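All protein chains but one are shown in place.
Chains: A, B and C, in written order; residue numbering restarts at 1 for each.
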Amino acid sequence: MTKKSGSAPAIRGFSLSASTSVRELAAQMKDAGLQAGQLGQAAEIIHEMQKEKAAIILTFTTNLVSSGLREVIAELVKRRKVSAIITAIGSVEEDVMKTQVDFEQGSFDADDWQLREQGRNRVGNIIIPTAAYEKLEKVLMPFFEKEYEKQQKLGRMLAPNEIIRDLGLELKDEHSFVYWAAKNNIPVFCPAPTDGAFGLQLYFFKQKRPAFGIDVSGDLKPLGQLVLDANKTGGIILGGGVAKHHAIGENLLREGFDYAVYVSTGTPYDGSLSGARVNEAVSWGKVSAKAKIVHVEADASIAFPILAAGMLGE
Amino acid sequence: MTKKSGSAPAIRGFSLSASTSVRELAAQMKDAGLQAGQLGQAAEIIHEMQKEKAAIILTFTTNLVSSGLREVIAELVKRRKVSAIITAIGSVEEDVMKTQVDFEQGSFDADDWQLREQGRNRVGNIIIPTAAYEKLEKVLMPFFEKEYEKQQKLGRMLAPNEIIRDLGLELKDEHSFVYWAAKNNIPVFCPAPTDGAFGLQLYFFKQKRPAFGIDVSGDLKPLGQLVLDANKTGGIILGGGVAKHHAIGENLLREGFDYAVYVSTGTPYDGSLSGARVNEAVSWGKVSAKAKIVHVEADASIAFPILAAGMLGE
Amino acid sequence: MTKKSGSAPAIRGFSLSASTSVRELAAQMKDAGLQAGQLGQAAEIIHEMQKEKAAIILTFTTNLVSSGLREVIAELVKRRKVSAIITAIGSVEEDVMKTQVDFEQGSFDADDWQLREQGRNRVGNIIIPTAAYEKLEKVLMPFFEKEYEKQQKLGRMLAPNEIIRDLGLELKDEHSFVYWAAKNNIPVFCPAPTDGAFGLQLYFFKQKRPAFGIDVSGDLKPLGQLVLDANKTGGIILGGGVAKHHAIGENLLREGFDYAVYVSTGTPYDGSLSGARVNEAVSWGKVSAKAKIVHVEADASIAFPILAAGMLGE
Partner (left out) sequence: MTKKSGSAPAIRGFSLSASTSVRELAAQMKDAGLQAGQLGQAAEIIHEMQKEKAAIILTFTTNLVSSGLREVIAELVKRRKVSAIITAIGSVEEDVMKTQVDFEQGSFDADDWQLREQGRNRVGNIIIPTAAYEKLEKVLMPFFEKEYEKQQKLGRMLAPNEIIRDLGLELKDEHSFVYWAAKNNIPVFCPAPTDGAFGLQLYFFKQKRPAFGIDVSGDLKPLGQLVLDANKTGGIILGGGVAKHHAIGENLLREGFDYAVYVSTGTPYDGSLSGARVNEAVSWGKVSAKAKIVHVEADASIAFPILAAGMLGE
C-alpha cells in the first residue's frame, strides 16, 4: 500500500487449472483478498524494484536456508538479482554444511530426547545430522587459521563481510549462495558473527589464537556506502531477527527504503521487531514515507518461491 | 505424517523458473522443509483421497468466501470434487451477495470509523459495501416467506441443509458454490444458521412470522449417514470454527477421518479447536489412528489455490 | 482506545514485590506498554462497564471452561456480574461433566495415539477422560426425554437458552456456571447447540424420537430484547468463534456495543472473525463509534483471572 488508497478495485475469484503457472497464480492473487492479496502485491512491488533498478537488499533467517530456499537464494545471487544480503551467521554455516551433507525431512512432533541420542538436531520439521557439524569443524578450523594469518598481515581484524567472502571463495558448489556472493562480489553482511556453531568453533580456535577476533563494526561502512550510493533501495525481508532490523536501520542514512516487502509469521502486537509491520518502520524513517510497501503474513518457505519465480523471470 | 516415520528423505532445494506450474511447485514443496513441506504433503494426501474415492468433506470459514476462494470452491463443487460442505452461514450469505455486488480490495490498516460513515464493512483487507446487505435483504425476505409456507405444508421446521439447498436453487450464478451444491445435490451443512446477517434478517422476519424457525438438529442425520456410508472419509479443513469441529466430531460415528488436511493460522497452544493440530483429534477418535494427516500453518487464501489446482487436475 | 488519543502519558516501569496484589498489578499494567498496557486498559474499561451498569455480555470458547476458568465464570454469574452469556455448546457439556469428573493436567506434546488407547481426550495440555463423556450420556439421555415431553406439551421446539436453563436447574454444583445462570435467570445463548458431544447424543436420541428438535431461532428474540432494553451494553469477548460473532452481530440492533474488551490469540491478518480487532467491528456498526474498546492479545487463561479479580472486587 501507499498511505492513501484512492480507488477500490474489486476482489476477483481465482480461476485455476492444472496448468496454471506460478506467475499467473501471483497475478491472480493480486486481485484476491487476505494474505493472497498481500502476496500478489509483494510480487508487483518486487517487479517494480527490478524495473527501477533499485539496490535490493535481501535479508533472511537461518531456518530458510535449512528449508530449501538456499538454492533459490543462490540462483538469485548467481543471476545478480540482489545487491546485498544481510543474514544470521547460521545461514552461512548451513550453506557450507549443505555443500557436503544432506539435511533430512523430519516432523514437528518428533521426540527430541530420542533425536538427541541419534545425533539428529531439529529445526522445525527439518533434521540436521550432527555429522554436518563435524564436517563444518573441518572446514572452519583451517579457515580460521588462514584468516588469522590475514589479520596478522593486515594488522587489523576482519569484518564479517570479509570473512564470509573469503569463506565463499573456498566453496565449490553451484547451489551455494555464499559461493555465488563471493564470486559475484555481492556482500553478505552479518551483524552477529559469533553466534551459533561458527561462534562455538571460534571459541575453541581462540584458545589457541586468543588474538584472533572479528571487528563487527567493519560491516558498517560498506553497507552504509551501498545504501547511500543507490538511486533507490528495496528491501526484501524474509523473517525477522537482527538481519531485518539491520537492513531497515541502515536505510536511515537515506530517507528510508523506497520499496519494502516483508514476509513474516510474527505478530505486531508484541511490539517485537520481528513481527513489526512495514508502516511501523515509516514512523522511524527507516522506510520512506513515499515507499511502496507490503507485509505478507506467511511462512517464507511457501511465499518466497512464488515471489522468486517472478524475480527470475525478469 | 503417519505416526511413525520410517525413512528420512533429504530436503531438496527449489528449482524455479518463470514457467514453473503451480502443480510442479506443490511437488517441489513436498521435498522442502517448514510449511512448504507441509503444504506439499497436503497436496499428496488430497491426491490420495481422490484416488481412493474418499467422501471428501470440505469445511471453511466465511472470510475465505470473502477472499476470492468462493469461485475455487464453486468450481470444485461444480465438478463434484467434494461430497459435502460444512460452513458458517456467513459463507452462504456472502455467496449470495456476490451474485449481485462486488466486494472491494481494502487495507488491513483502514480507518474503521471513516469506513463506517461510508457504509463499508471491513473483513481484514476486504470491504463489503452495505449495499450488498440491502440486496441480501431483498433476497431473503421473500425467500423466508416461501420457506415458511413450506414449513407449514410439511408440518415441521426445516434443517439448515434444506434451507440452503432451497436458496441455491434460486440462484443463477456459475461462480456460486451454493448454486452448484444445490444443482449437484451436494449438501451444505451449517451448525449455526441464525448467526450473522442471515440471523438478523430472520430476527426481523419472525416479528411477522413468529412460528417460523430452523430445526438445527435436522442436519445431524444426513451428515451422519454420509459419514457412515462412505468407504473412506477425507477432511479438507480450511480455518477453524464450528465447521471444523462439526466435521471431525461427526467422524466419531466411524473410527474417525481416514485422511485429514488442516490449513489454519491458529496456534495449538491456546487449546482452541481452531488452532488444534490433527493429532489432537486422533486422541479423540475423530481422526483415525491410521489416517494420513497433515497440518499446514498458512492463510488458506494462499495455500488453498495451490491445493485446488491439483484437485482440479485429477 | 477511543479513536483519537489526545494526551500521551508516560510509560512507567513496574514496581513489584512478593505481596503485590493482582489488582495492583492490573493498575500498574495500565501504565506499561505492549500487551500489559492493553490488559491494564481492559481492566479499566470493565470497571467503567460495571460503574455505568452496562448489560455485560460475556462470551467464551469451550477450552476456557476446560482450563480452570469455569469456576471464575460461575462466581461471576453467581454474583450477577454479567447479564448474559453466549458460548459454544461444548462449554455447557464440560460444565456438566465437571460436576462429576475431574479433568487432568496433561502436556501439549503428549502422544495422541497413546492417549487414544487410554481413553484420554486432549485439549491442549488438558486431558478429558472418556469416562466423563459416559457420565454425560447418562445425564443427557433422560434429560432429552424430559425436554421432548416438554416440546410435546408446548407444541413447539425449544430454543437453546431454554434447554440450557432446564439443564442448569438439574445440576447441584456451586462451581457450575450453568447452574448459577439458571438459578439467577441469566440466559446462556448458544448459536450452535447440535455441535459436539451434545449433538452426538442428540443424534442417537433422535433415532428413538425423530420429532425432537431444537429451534435455534428461538434465541434471537430474548437476546435481541436484552440488547435493545439495555441502557448501555458491554462485551467481554474471550476467544473467538461463533459466540464472539453472535454477540457483536446482535448489537447491530442498537448502534453497537458501548464497551468492548476482546481477549484472543488470533491474528487479524487472516481476516478471520476470531482474530479480528475491535476496530473492525466499528466499521460494521457492531461496536459503537464512541465505544471504549481494547483488544488484548493473550491466552484468556492468563488474562481473564486478572480481569476477573477486578470485577469481583466491585
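Basically, a residue touches a chain if its C-beta (ideal position, glycine included) is under 8 Å from a C-beta of that chain, and two chains touch if they have at least 3 such contacts.
The shown structure was predicted, so the numbers you read here are calculated from the model rather than taken from an experiment.
Visitor: Tell me which of C:15, C:185 or C:231 is the one touching the absent chain.
Guide: C:15
Visitor: Quick one: which of A:13, A:168 or A:266 touches the chain that's been left out?
Guide: Going through A:13, A:168 or A:266 one by one, A:266 is the residue touching the chain not shown.
Visitor: One chain isn't shown here. Among C:109, C:134, C:149 or C:229, which residue touches it?
Guide: With C:109, C:134, C:149 or C:229 as choices, the missing chain is touched by C:109.
Visitor: So that we can see where the missing chain sits, which residues of chain C does it touch?
Guide: 1, 5, 8-23, 25, 28-29, 31-39, 63-64, 66-72, 74-75, 102-107, 109, 123-127, 175, 265, 279, 297-299, 301-303, 305-306, 308-310, 312-313
Visitor: Using the document's contact rule, name the residues of chain B that touch the chain not shown here.
Guide: So the residues of chain B touching the unseen chain are 33-35, 109, 267, 269-271, 295, 297.
Visitor: Even though one chain is hidden, which residues of chain A still touch it in the full complex?
Guide: 3, 61-63, 66-67, 88, 90, 108, 110, 112-113, 115-116, 120-126, 156-157, 191-197, 199-200, 202-203, 206, 211-221, 224, 239-242, 245-246, 249, 252-253, 265-276, 279-285, 289, 299, 301
Here, only the chains that are shown with their structure count from here on.
Visitor: Relative to the centroid of every protein C-alpha atom displayed, which chain's own C-alpha centroid is closest?
Guide: Taking the mean of C-alpha atoms per chain, the most central one is B.
Visitor: Roughly how far is chain A from chain B, centre to centre by C-alpha average, rounded to an integer in Å?
Guide: 35
Visitor: Multi-chain contacts in chain B: which residues touch at least two other chains?
Guide: Correct list: 63, 66-67, 123-126, 265, 279, 299, 301.
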